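Every protein chain but one is kept in place in this view of the complex.
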Amino acid sequence: MTAPFEPRILVFACNWCSYAGADMAGVSRFQMPPNCRVVRVMCSARVKPEQILAALTRGIDAVVVLGCHPGDCHYTEGNYHTRRRALVLDALLATLGVEKERFQVRWISAAEGAKFAAAIREVIEAVRDLGPNPLGRSHGTQAS
Amino acid sequence: MGKVRVGVFVCHCGSNIGGTVRVPEVVEYARTLPSVRYAEHNLYTCSDAGLTSIKKKIAEHGLTRVVVASCTPRTHEALFRHACEEAGLNRYLFEFVNLREHCSWIHMREPDAATAKAKDLVRMGVAKAALLVPLEAARAKVTPVSLVIGGGAAGLAAAGSLSRQGFQVHLVERADMLGGLTAGLWRLLPGDRPAAEVVGALTKEVTTSGNVQIHLRSTIEDVSGFIGAFKVRLATPDGFAELEVGTIIVATGARELEPLGLYRWRELDGVMTQLELERELVAGRTRYGDAVFINCAGSREPGRTYCGRLCCAVAIKNARYLKELDPDARVTVLQRDVMAFGAEFEGEYRRAMEAGVRFVRYSPSLLPEVVGDASVKAVRVHHDLMGRDIEIPAQVVVLTTPLASHAEAGDLSRMLKVPLDADGFFLEAHMKLRPVEFATDGVFVAGAARFPADIREAVSQGIAAAAKAAAPMHAGEVIVEATTARTDPLACSGCGGCEAVCPFGAVTVEKDAKGRPVSSVNAVVCKGCGACAAACPQGAVQQQGFTEQQILEMVESLAFGREEAP
Partner (left out) sequence: MERRLREIARELLARPGTLCFLGWEALPNGRGTRPVEIRGADRADLLVWNRTCHANLAAYLPRFRGSQGSVGIAVKGCDARALSELVRARQIERERLFVVGVPCAGLAGPDGASLALRCHGCRYPEGFVYDATLGPMVAPDLPPRPVEDPNIDAMTPDERRRWFEEELGRCIRCDACRKACYGCFCPECVFEASRPRWISRRDTVAEKLFYHAVRAYHLAGRCVGCDECGRACPAGVRLDVLNRALARHVEELFAFAGAGVIEGAVPPLLAFTPDDPEPYPGGEP
């Protein structure tokens, strides 16, 4: 009897808003399933679709990019670029038949600990239902 | 780059981490990672003992990279970087792993999973650390001029303090006089001093010193730049003014919440807020008749859950004044818990009761009702202790409303790139460790702009913010974060994608000596967002400290490092 599938999820969080929001969730002790691993960047605009594609083709089950709310970016415009890149990546992933839940963008401000927790729980649940990322199969990281 | 020898220091943080994550196991695991030459755990890595240990081990084991796995970098990154520097390592050869806010605190009932996650996070941190290279930060000059936004108690205290220290200050106030909310008050506790006295004293410092330029009826239009070199555009009655300042203090205060739709305010004659009452007292009105105060009007309810902190003291004060003005009048305070903390306020509470003010407790599920046709006649309330409804005759009803954030705080927050909390008040960098600073360097906050504050708190915070602002201005220069972007000219095709996306114009594409267009980054203007690095298909533009290789290595270490479920 194999262990039930638990997705492995990569989260990019921007230093000024979403990373602080994640900290706030921790300070508030909002409990979440332990599937996420956060990588800190200064701005969500640092995140490249190539990195996300690399993660997905190397078998990571889902990638979430968190940024400041559009209009509130610490670097004024960074998250507008994030948004456009995400839209193109959405289209690319859809064309390739990758489930849309495996790449998500969420806007989290520094005070939104509860929103962070809710978003993480939502993503984990949705990806758990999808099952392991089929793209990672040939890397040998997933059982087919 | 030299030899890569990584030292890993895992923190128990008392029981905050160690109570959930099996820290010794994580240390054992760290020792198995490539490049790790030393690993230990500490009870409190940020303590003197912890910092000393890091410095000692760097020397003893010839460590060239340091990873601390503890709380959030947003608290102690600077501290640990400094420790590395003291031990002879470049401060950017340090990597922080968050095992507390992002692990132990959110998986408190799952020690196995939390420990496995901690191992993953440490592995990712080590993978990045192994790729860190020394970075030299640029230095930026700091203009020894400060901008104080808001001329109330906090702003006046800050401006006064800064000017005493010899700095030039621009004090911007949107009203046509200084003093903020305090200027509208009658008398203050303790001692029943006239508010005008306090305002006068605070204002004197500012108007008599030669260092403060006061801009009344002025507002902030635009802010650009960064610590040491902010460019501010003011809208003044005489047109626009451009200022160059090194630091900014936000002291914009708060507004008294307008009890729209509550207790028939603005509907019946005689229903007023505390500020409106104070204005009547200032104007010389002495007769009010029977008065009922309703506390927690608009606070501690869904939609505005916070307690206003100082309004109970205001109600106690004014209730006693009304009773002293007219001992025959019946003065009642309807309250839902009296917030009269400390010896002074507790003493005032007793004093009000001894003067004959009556306190009746009501429950939020049965709100009082104001009765009257054109003007107030009475207030009906369910007396919580007695357990029955009573009707109190009254000619005046005073609503004790909390301070609330200004609607315009949103505009200022966007201009300064500082966050607001869920109630619209400005959010400081860290409640305990950095209470008057923003995460954005060079911008500070004081007074009711942060949360409802009384005059003493506003003045203390103003002075504190001034002290914080004075530091970089006194030093004359700041070290700008070195995590800026850089182009490899050999790999660059000159396509201009980086130039197009940079929010600050820090990246330009120009012809090199061979006539080929190549991009280059101005390290002083660059803020380190990384948008250019992400726009470059080749990776010719990199963000130092967050390079493509470092990020990809973290991703791969997550994907391939461990096969078991999280």
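So that you can tell them apart, the chains are marked A and B in the order they are listed, and the count of residues begins at 1 in each.
To be clear about the criterion, contacts are C-beta pairs under 8 Å (C-beta built on N, C-alpha and C of every residue); 3 or more make two chains touch, one makes a residue touch a chain.
Note that the structure is a prediction, hence the values are computed from the model and not measured.
Within the full complex, the residue among A:M32, A:L53, A:L66 or A:A110 touching the omitted chain is A:L53.
Among the residues B:E256, B:D290, B:E348 or B:E553, only B:E553 touches the chain that is left out of the figure. Of the residues in chain B, those that touch the hidden partner chain are 490-497, 500-501, 509, 514-517, 535, 537-540, 547-549, 552-553. The missing chain lies against chain A, touching residues 49-50, 53-54, 57-59, 69-71, 77, 80-81, 83-92, 94-101, 103-107, 134-139.
Here, only the chains that are shown with their structure count from here on.
The distance from the centre of chain A to the centre of chain B, each centre being the mean of the chain's C-alpha atoms, comes to 27 Å. By the touch criterion stated above, chain A contacts chain B in their complex at residues 3, 5-6, 8, 10, 15-17, 19-20, 22-23, 25-27, 29-32, 34-35, 37-43, 45-48, 51, 54-55, 58-60, 71-72, 74-78, 81, 85, 109-112, 117, 136, 139, 141. Against chain A, the residues of chain B that register as touching in their complex are 72-74, 98, 100-103, 105-110, 113-114, 116-117, 120-121, 124, 413-414, 417, 419-422, 427, 439-440, 483, 501, 503-504, 527-531, 533-535, 543, 546, 548, 551-552, 554-556, 558-560, 563, 565-566.
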